[in-house]
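One chain of protein is taken out of this complex; the other chains stay put.
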Amino acid sequence: MSDAAEQLEYRAAIAQALAEELQRDERVIFYGEDVAAAGGVFKATPGLQERFGEERVFDTPISELAMCGAAFGAAVTGLRPVVEVMFGDFMTLAMDALVNQAAKWWYLSNERTPVPLVIRSAVGAGGSFGAIHSQNPAPWFLSVPGLKIACPAFPADAKSLLKAAIRDENPVLFFEHKRLYSMKGAPHLASSEDEVEALGSARVVRAGRDVSIVAIQRGVHDALAAAEQLAADGIEAEVLDLRCLRPLDLPCVLDSLAKTNRLLVVDEGSALGGWGCSVIGAVAQHGLEHLDDVWLLCSPDSPVPYSPQLERVHLPGGDAIASCVRERVGTGVPTTA
Amino acid sequence: MSDAAEQLEYRAAIAQALAEELQRDERVIFYGEDVAAAGGVFKATPGLQERFGEERVFDTPISELAMCGAAFGAAVTGLRPVVEVMFGDFMTLAMDALVNQAAKWWYLSNERTPVPLVIRSAVGAGGSFGAIHSQNPAPWFLSVPGLKIACPAFPADAKSLLKAAIRDENPVLFFEHKRLYSMKGAPHLASSEDEVEALGSARVVRAGRDVSIVAIQRGVHDALAAAEQLAADGIEAEVLDLRCLRPLDLPCVLDSLAKTNRLLVVDEGSALGGWGCSVIGAVAQHGLEHLDDVWLLCSPDSPVPYSPQLERVHLPGGDAIASCVRERVGTGVPTTA
Amino acid sequence: MRRAEQRSRSGSALKGSIRSAEASGGEPAAVSANGHADVEGSIARLRQMMLIRAFELEIQRLFLRGEVHGTTHLYNGQEAVSVGVCAALREGDYVAATYRSHGAALAMGVPTEALAAELMGRITGVDGGRGGSMNVIDLQRGLVGSFGIVGGSIAAATGAAMSAKRRGGVAVAFFGDGATNQAYIHECLNFAVVRGLPVLFVCENNLYGEFTAMRRVTAGGDIAARAAAYGLPSRKVDGNAIPAVLEAATEAVAHAREREAPAFLECLTYRQLGHSKSDPAKYRPEGELESWLARDPIELEKARLQGELSVSTDRIAELQADVQRELEEAVAAALAAPAAAPDNDMASEYAA
Partner (left out) sequence: MRRAEQRSRSGSALKGSIRSAEASGGEPAAVSANGHADVEGSIARLRQMMLIRAFELEIQRLFLRGEVHGTTHLYNGQEAVSVGVCAALREGDYVAATYRSHGAALAMGVPTEALAAELMGRITGVDGGRGGSMNVIDLQRGLVGSFGIVGGSIAAATGAAMSAKRRGGVAVAFFGDGATNQAYIHECLNFAVVRGLPVLFVCENNLYGEFTAMRRVTAGGDIAARAAAYGLPSRKVDGNAIPAVLEAATEAVAHAREREAPAFLECLTYRQLGHSKSDPAKYRPEGELESWLARDPIELEKARLQGELSVSTDRIAELQADVQRELEEAVAAALAAPAAAPDNDMASEYAA
């Protein structure tokens, strides 16, 4: 890792990716509620309007459906819109444009009309924003063919995956976790500065032999923290950052499992129908022979509570990860392969 | 089974359930687009407006968001609204009211305010209605705590589960498969005419020892047809009708698996993030020891095609079920328990 | 290969898109530059309306013969709207239509054969048989798509106008009276005004949304007035009189193109058939259909051409025969084409 001076903040990674792609391609436009003049409520997009002008970077009325529906219309006619839907919870209002239009046109046009658009949205819990400002909308969209879903955990990935999303010919939902905006990290993980990660590849962020922990976004950092604790107990956890949920990099997960034979998925959402449950379902179908044990650490079946005390217990964190691994794997017991 | 004269048509089951509950409870109201004067585009609700008056049964403007949002507001203040959203595909437009309001209020009100509402919707493919009139919206909602999702496969269940849904204190999404409306069957499966099935219990519709086939809606009938074929080959398939997706009757599935050790899930939707994938994920977490084999028969990763030739191949049907079971289980080979 | 064969756009000067830049090479106008009535243009537009009508009647027959599937929403009686509006457009402009879109598709130049083949699920269909009647898409000809979701066309056109604006183009959204009570129209009218987008919102008020009379579900009752409150030019025109539609559309399109701003047009018309193939439309008050049939847009225009513009009866009969020939050839070719088949349909989920 590079020293502090070179560190990239997650929100700056977003801004850089947008700036570079706006610069690179005239067809890219960016809009949303309070993203332009104010630079976004999470301060992830300052200065873009000044730099690229108000025809290409602009503030909109509070009209999520029109914003995303218009993005679809713009995308099929030659622009490459990037839209910010301020909180992931508000994606409910734009769902029709994304599911019934954006995701369908490539197929329905007999593969003649690509739909290059990106919807950026701040997701996830942990800041006492309450039940309607803390959800992860990924499960609502996970089953929809034609969509891609990216969910970077590191600043470098935030940048390279957002650039990849903007260059992608398909509708991409790009989910930024609120508790990551202020995180700093290495400015790139890819081999060259210019490189743009393909959407749909997971990454092993920590190697281990005893258990595979699969996570996204904030959960990756919690898993890494837990892995540190576990290492002290002699348990070597392998931590996988999926980075994208659709397409899902199942081979990467299966490779890890072939080694560890134990799978823990950490999902901030609830159990049934979540992305974590789906990943386990996919693994069971395609890697049952590798599975000695599998479990999901997730939230209880309720909305996210406001009170910080309740929310802390509601969410799976590093300690909970470490303790459930200890319980299932045993302390310092070598794996039976 | 009773003779033809006593058979209940699926669409009549819907009408009867609505009529009986409207009769039973003044607080029940029913509305939707063209449901009242015209009796619904699927002719499932004729005569209700004449019988219960236009204050309780009425046609609405084409306003799915207002319809469902108003149902929420009515439910928390004492009414028991039943709303028809004509096609499940249009649920995208109403998602906010259901996910961010209806599903949240019981918890957020500190369990003081129940939300007794039902959204009925016609779902599923198979009639060349094209990509935007053929989806099953269940996966979009499956992960949302606080919602219930019912999906009856038989006329008797359509009636008893709809009555249960209307009496339920929670928001229930009630999905009727288009290819079932004209199906006839026994008028009740429950023990007494008056009985109303609790939401959340699955049913073994055919006993078998070699493989468990889990399905919903139209898929149950396809699975039953396949089971007949398989029986001729000496394979005894157990067929489970989940009847509800949330809450999910996992114990019923695990009981069956304890016997058969092989699980096939038949899902009309696509693989990743579908309800079928989630059921497999849940089974893997809670019944890994029972699983010798598990697979999903579903649709390819594309929207539903219009052309009847393409659609026929797109959807999993009875033959595909039978042949994949033959392939995985072998012909006439006794199970290894 | 699964892609629909790219069809030639040549052939009869009258065939294909009704857009004036193609039909006559000049500016769109009901009245030509020198102030004289644009007789040839009027004839081309009449022919287009006749073709749409004949197409719909043929589709009805093909449905009964089991060659068209699912459902269809026919356009009989509304032909003057899409033909009149599309005649005001240029190459490079966009149209987004509803599930009742055969008229708009033909007016935008989707070949008759490719449209018929699509509805018959043939591999030669404009979308390879994947879309069907409710999902006809042909961006190459400016048809952003047909939208199965009521209101979907509105946002699509709003977005297409963002693209078109860069190139001096405009986008048109067609939608029904029923769609004016739904989310899309409100957010998009506001968005288009605020963003200065060259989009023409065309409401085809055919008095019904499915089986429900427009006046029963439309608060205020005046769709054009509701639109005007957003501060954009909004007009009501006789949607059965193609000269009126063309004139209003030409004005609105010019406004959109030159001012980079939206306009609204409510076209009063009538759906002569039921909502979809399964609807006998028994809910209509007695005499209503008859009074509208007496104002059939094609008959009105024929009468005008024969009267005001002195076009001969023979010329009109010729047109009808020509249309019938085109249609028969198109349908025969579509019928002869192979059904869309999974072998030819190696769908890839994503565009590369």
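Chains here go by letter, A, B and C, matching the order in which they are written, and residues are numbered from 1 within each.
Just so it is clear, a contact is a pair of C-beta atoms (placed from the backbone, for glycine too) under 8 Å apart; a residue touches a chain by one contact, two chains touch by 3 or more.
Please read all numbers here as calculations on a predicted model, not as lab measurements.
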| item | value |
| --- | --- |
| Selected residue (touches chain absent from view) among A:Tyr10, A:Phe72 or A:Phe90 | A:Phe90 |
| Contact residue for the chain not shown (choose from B:Ala12, B:Val35 or B:Ala71) | B:Ala71 |
| Touching residue (missing chain; options A:Gln7, A:Ser302 or A:Ser323) | A:Ser302 |
| Residue among C:Ser146, C:Asn190, C:Asn240 or C:Thr269 touching the omitted chain | C:Asn190 |
| Absent-chain contact - pick from A:Pro46, A:Gly78 or A:Gly130 | A:Gly130 |
| Chain not shown, touching residues in chain B | 29, 58, 60-61, 63, 65-79, 81, 96-97, 100-101, 104-116, 145-146, 148, 169-170, 247 |
| Chain not shown, touching residues in chain A | 33-34, 37-38, 41, 59-65, 89-90, 92-93, 127-133, 300-303, 305-310, 313 |
| Footprint left on chain C by the chain that the document does not show | 181-183, 185-187, 189-194, 216-222, 225-226, 228-232 |
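Convention: only the chains that are shown with their structure count from here on.
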| item | value |
| --- | --- |
| Far-end chain from chain A, centres as C-alpha averages | C |
| Inter-chain centre distance, chain A versus chain C - centres from mean C-alpha coordinates, in Å | 41 |
| Averaged-CA centre spacing for the pair chain B and chain A, given as whole angstrom | 31 |
| Per-residue multi-chain contacts in chain C, two or more chains | 130-131, 135, 147-149, 183, 347, 349 |
| Numbers and ranges of chain B residues touching at least 2 other chains | 89-90, 92-93, 131-132, 300-303 |
